[in-house]
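Shown here: the complex without one of its protein chains, the others still in place.
A, B, C and D label the chains in the order they appear, each numbered from 1.
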Amino acid sequence: MNSGRLSFLAGLVGMLLIGWVFFPSLLYQKEPQPLQFSHAVHTGEAVGMTCDNCHTFTADVRSMAIPRLSNCKECHSEVLGESEAEKRLVDEFVAHDREIPWRTYSRQPDNVYFSHIQHVQIAEIECERCHGSHGKSETLTDRQINRISGYSRNIEGQIIPGLRFKAWDRMKMDDCSDCHDERGASNSCLKCHK
Amino acid sequence: MDSKFITRGLERTSLRNFSVWVLFWVVVLGFGLYGAYLCLAEGLNQTNMDNRFVFGLWIFLDLAIIAFGAGAFFTGLLLYILKRSEFTAVINSAVVIGLICYSGAVAVLAIDVGQPLRAWFTFWHPNAHSMLTEVTFCISCYLVVLAVEYMPILLKNRKLKERPSLLVFQHNLHKVIPVLAAIGVFLSFFHQGSLGGLYGVLKGRPFAFREGFGIWPSTFFLFVLSAAAIGPSFPLLTTSLVSKISRKKLVKPEVLQSLGRISGWLLLAYVLFKSVDTLVWINRTSPSLLFSPYEYYNQESFGTWILFAEIVVFGLVPALMLLTRKIREHRGWLITAGLLACAGIAVNRFVMTIQTLALPTLPFDPFLSYIPSWQEIATFIAVIAYGVLLYSFSFRYLTLFPQERDLNSLTR
Amino acid sequence: MFPFVYDFRWEATSLIFLGVFFAVITTLMMMVATVTVRSVKDLRTRKIGTLRWHETFEDLPAGARSCRFAMSGFAPGRSCDNFFECGTCAVYPRFRSLEERHRPEDHESRSGHGGFGIDEKRYYHRGHTWLQEEEDGTCVIGLDDFAARLLGPNPTYQLPPAGSTLKQHQPAFTIQTGESSVRVVSPIDGEVLEAGDSTRGWLLRIRPSTQLPHARHLFRAGEARRWFQAELERLNRLVEIPGVGATLADGGTPVDSFRETRPDANWDGILGVMMLDV
Amino acid sequence: MSSALSRRNILKLAGGSALGFLLSPMPWKMLDDISIWTQNWSWIPKLRRGPVTHKYTSCTLCPNACRVNARMISETPVSLWGAPDPCVGHSYLCSVGLAGHHLAYHPSRVRNAHRFTATENGISSEQLSVEDAIAHIAKILHNIHVRPEEGEFALFDCRPHGMVSDIQQIFLSHVLGARYIVPDHHEGRFMRALMEMTEDPGQSYGLDFSRTRTLLSFGVSLFEGWGISPLVVEQFRSRREEFNIIQIDHHQSSSSIVADTHIAIKPGTEMALALGLAHVIVGERLYDPASAARAVDLKRNKPFSFMDLTRRFPPGRVASVTGIPEDVIVRTAREFASNRPATAIADDFAPAELIHSVWILNHLVGATGKNGSVVQKRPLPQPWKGAHRTPPTRLRNVPDHSLRLLMIDASAADTTVSWPDLRRKMRAENATIVLCSPYRPKRGESVDYLIPIHAPYETVRANPSGEYVATSAFQISTPLWSKSEEGCETWQILQRVVSASGAMTKEEFAQLEPEELLRLQCDAIFNSKRGTIHHPNNDETIPLGSVLSSGDFYATLMEGAAWSDDGVATSTNGRLFLMGKSTSSAQRFAESVLAFDNAGIDSNPSFPLLVVPVGEDVAARFGHVSPILSKIYQESDLKPRSRFAYLHHETARRFKLAAEQRVIIHSPHGATEAIVRCDSSVRPDTVQLSVSQLDAISPTRPRIINSYGGRVYTDQPIFVRIERARS
Partner (left out) sequence: MKSIEISPSQYVMVIDADRCTGCGACMVACAIENNVAPAHPDATDRTGVTWMKVVKVSSGNNGDGKPACYLPLPCQQCAAETPCVTVCPQNAVEVDQQTGIVFQMSQRCLGCRYCMAACPYHARYFNWWDPEWPEGMEQTLNPDVAPRMRGVVEKCNFCHGRYQAARASAAEHGQASSDPVTYEPACAQACPTRAIKFGTPANNEQGVGDLVHSSSAFRLLPRLGTEPRVYYLSKHKWIRQMAQMEKETSTGEEVHG
């Protein structure tokens, strides 16, 4: 009888393994960032910059909050520190004035309308609430794009079953609507979709 | 050669004839599936539906075959709940037909919907006020119930009975069938009604709009009653058809006659309710929305004759035929009465779906007509072919008609 | 559908609707769960044999299930509802006392020939098998004349090995005849001692767990004869064998093999119906 | 045993993995992701991100030169909207203009030159570079230059209007015998007819309806297309109550539906009505005394004089000819004459005698007087005033089979040329047609060379305002896309062909770039020191004087500003010649009026219904418009559709026809099929058919005019009979 139970268990454990381990790594496609950038150095006491020095928003939500080369060029017109990434920045990008093709982590889907102005300026929500400790990160991790849905893992959630322990584990619709409920903001579709 | 699978004591055609028959229907199924594939791959532009005729042949025939599939729940109601044991003769066939009708209807709905991959949204974000949510929930549950009811019939197959686990499972399942039948009746009451309610609630379509009791329009109860009225007639028709094709006596004539009688009573009740509802609709509901009923019927293709046909020719006449003993006794008349009753229900579903959309609602709308494209017809032929195949296999390898063995002398 | 979904509607209609839906789903799941649990329990408690007999019994046509007292006229038209287990049948004592009062001769065991292969000292079972007690307490099982005539030319027997146990009304051995095979039901509980063969006149020698006279469901002499007559009528209705009925009336011997008279009949089906293996 | 073991084990294994599958996140995540995938299919376009900016330019799709405010997302236009324009006053774009930025992506857009050679199985096209194409054409031009008897060289300009046409005329003057062909009917014909009736011939006029109280329109499509309609729409938009519109039309066109009163007239009899109205005005002395004094032949009633002509059109007779009740004619005449300032207008494509009689009406009510709505305007200052140029000749007047090489300038979107007429002008055996167009030639247009030019908004183009505007204005159509590839303009191709063929001698601006030519035009305007500059960004107007240099002037124009001239102080007060200045024109007018007398239009019993032709998706079929116009012409039946025959309800009832019924339309020359539609705006005893249906039932090809109002003229009326089709 145990040979029957054995094959049952084999099937069970095998599929659990596939589901929990191989499936996530298979599902997400890793895209390395074109250039390494250390938030920690820039926001550390040596330089002392804050988020909105580089990430500026305008009322119309379409503008990408990702800084353009002009922000970097203000300081890095020539090599300042000794990190290899900065040398590459100056040689490859600043010299040829080529925009850095950053891989945005939390790129808003086309049908989502999320205005940073209303959240950061009016609702006074700090960046960490949604973007977590990205501001203190030493290196830029690879962006993981879901091969089926096309969205990045920062939105869909680091933990596959979508459990959320820290606020920035997941930025899916449920999280937005929970936060809206907490603060009494309306949850009607027109608020966030276009 | 496949006699090991055929129940002992039942005569079936040779495997060669049977495979020819199956091959023919498989070809028809293939043609139908090609039409369905086109609708899925190329998109719904393959059909002749448009922004006015949002529902076409598929929804009309879906409603019709789900009403015909009501045989399963109604025979179950008679046998397991009202303890009319003479219907054990037809219950298995009724359950198989019910399974075919419902699974076919759900398959066609999957193609009719623009984004089938998002079908689970209706379960995840249900809108309890919508009749279509209720239909979706109930039909999927009832499909499960039918599948579970089909299991014991399947497991009674001569070869499958050999395996102890299947025999035990079938035996215990058989004990539970009455509870399943009760659930089936409950679910059927709601989704047959909601299919009617789909159109009754449309205040934007005065031709279909009806007041009712509580949140349910009167078409809710009319559809349930008409489905119940067809419940007995359709198995009666299918049994006669199968016995003609297989050239065997399958059921005692009295069983068919009592089916006819019950169907007659229910049809009479339905015709009565329908006439009362129509008069209320013509004199109070429609004028209150400033849509004079006369305008619905002054179109060339939908005159008042269609109302007369639905209520009298296909309603009252078959009801009276089924209620007079002499006519019921005569086998030919019994079948014609059943056919008339089923046709009445089909006309009612047609009027509710196609005529509602054809009639103008805005004062400057033209009256539009609609002819299904070959892809639509092919998809539906696929459902019919699937039904015939499933029934043929069930009839050959499972005992759908317990009385068959006693009725036919065991001579070739 | 679930409260944790972000746009779950907490209004009355939605709650009622989902409540009913979940109720239906849970009932369905409970149904299937109880069925599986019961099946596993039945499988584990080895009741598969009796279950198979009950299933077969329910599939028998109405004629095959007529009660023994229907044949004897005391309970006309009554069909057995206790799977031929007269031992545990509630109405058996009442009808038996009636029968003894009115027709005592049916139950003495007289030797000699009761016509149509009835041997007075043999006990007959409705599965067309007979038992005969031996002196050393064992008893012998064989196929009665009626079944033999049904089987047709040189049937082969797959007999159970010595030492295996037989359960009442559960398959004892199978007979292969032509392309169809039929399972013969064992008339009584017991343990197989020795397998015989057709030449020796008996098929099995067993040690019964109950004494034959106490096995109420077996027929003796007069009752057996009446039962044989009923079986012949049933066979006739199934197949309309000419001449069989007539011969019975005046005690003549029936045709030696029914198959020759109607070669075109579905003998596999008839065999199954007669030998209680539907 | 082993086989049973493996089979049962496989079942057990399957059971275990199924349970594992359900307990793992895989199915649920896949379910969710697949439904998100249905939102992000690869063929669904991704939206571009970037800041929103606005850019001001002007539209070159039609002579109106409407001002455009383009909404841009990082240097690519998303949508175009009207910008405030004091000169014309309207700030809206028509349905074609709204989608002007799509024309650069039109499906039939070409980027490189093609040569088409007719082979037995249709036309084969091969690509070649622009230089090679120009070289080939230059060689042909050189042969013509050397052996003139081979045929002539000509340039066909679809829209002879503005700076580019002048340059092309100047270039052509250097080629011996080259012709500069213009379409028979083009904008401004109605205004130019006024010149023959006023004293100072060189004067050009414009219309200013800002004070007009009554507008009498003889079949002009007031709310669609170019020409007069923008002026009318602006008054309709701002002064709806006091701006009274009387529309005279044989069927209920969209203009007559919105007009205050609609006079249904029998088709072709508009001139009789005009003279009838003149008769009433003169009879009851309702005319404006000042302009009466100026009118020369108001007193003389010699034969063929004005008085003699109007005497022939008493209201009674006009009523019988035009089918308009007598009291309506009298009432209209009184309303038109008394409710001043009033103006009567006719279409550029109307017959000459109708235009002449409309101007008579205008003179009578003083529309051309001091406070009338016809104003003098100074022409646009031209940098090459004195340069020698070839005079434009009408396509009609070009002798048949005379052209060896023809260049067509299709830079304007509305190529209204009817191809068979053009083909008739070409040499029979070896003729070459060169099409300079951003798009592939349409079906039926047999072309030998196709040279790609810029699509609208891809390059800088001069855009003077339309003919009818009260004061001439000038703006520049600046490109919307910053990186416009190389491409070129038709006049550059002409200049390179002419110089390559050795005909070009000296022309200082031959090698100039488009910007430099525009600068020349700006210098000319700047030196005139007249007019004002209006910038739509802040909607304020500054006088030209306040601009320091012509360079700044050019810069402001490049940002989308517009220059408009000052109004002329004195309005027209010279003498008016009601019958036209020259005796020949008077003679011609009188004969045409008399000829009209006995050309009664009567239908014969077997063909009772008169056909009223309407251009259905004319704009879409002739010009190149954005595919988005399918919303109007294909996805809705707002405009008349080609497969329908529109009947009035009574006519349908009279001929026992029902809506949506298939019918066959018989005429003496043929038959065609259609589906009946009932429309109470169609004239009772007529049937409204579309142009494409006319070919089967009319003797000659109808003259098709491309105004978005879909106005079509046929040489003579067509009568038909309608029967139910046996299906």
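Odds and ends about this structure:
Everything that follows uses one rule, which is that a residue touches a chain if its C-beta (ideal position, glycine included) is under 8 Å from a C-beta of that chain, and two chains touch if they have at least 3 such contacts.
None of the values given here were measured: they were computed from a predicted structure.
Listed by label, the shown chains that the missing chain touches in the whole complex are A, B, D. Residue-wise, the contact with the chain that is not shown comes from B:282, picked out of B:160, B:282, B:313 or B:407. Here the missing chain is touched by one residue of D:257, D:428, D:658 or D:725, and it is D:257. In the full complex, subunit B makes contact with the omitted chain through residues 43-45, 49-55, 112-115, 118-119, 121-122, 124-127, 129-133, 136, 198-199, 201-206, 275, 278-279, 282-283, 287-294, 304, 307, 356-357, 361-365, 368. Contact residues of subunit D toward the unshown chain are 38-39, 41, 43-45, 47-50, 73, 76-79, 81-82, 90, 92-95, 98-99, 101-102, 104-107, 222-224, 233, 236-237, 240, 252, 254-255, 257-258, 261-262, 626-632, 634-639, 641, 649-650, 678-681, 708. Touching the omitted chain from subunit A are residues 59-62, 110-111, 113, 115, 117-118, 121-122, 186, 188-191, 193-194.
By our rule, only the chains that are shown with their structure count from here on.
With centres taken as mean C-alpha coordinates, the chain found closest to the middle of all protein C-alpha atoms is B.
In whole angstrom, the spacing between the mean C-alpha positions of subunit C and subunit D is 99. The distance from the centre of subunit A to the centre of subunit C, each centre being the mean of the chain's C-alpha atoms, comes to 75 Å.
Between the CA-based centres of subunit A and subunit B the separation comes to 53 Å, rounded to the whole angstrom. Residues of subunit A in contact with two or more other chains: none.
The set of subunit C residues touching two or more other chains comprises 5, 7. Taken as a graph of touching chains, this assembly is arranged as a ring, one closed cycle with exactly two partners per chain. Applying the touch definition to every pair of chains gives A-C, A-D, B-C, B-D.
On subunit B, the positions that touch subunit D within their shared complex are 115, 117-118, 120-121, 300, 366-367. Residues of subunit D that touch subunit B in their complex: 31, 34-35, 37-38, 658-660. Residues of subunit A that touch subunit C in their complex: 173-174, 177-178, 187.
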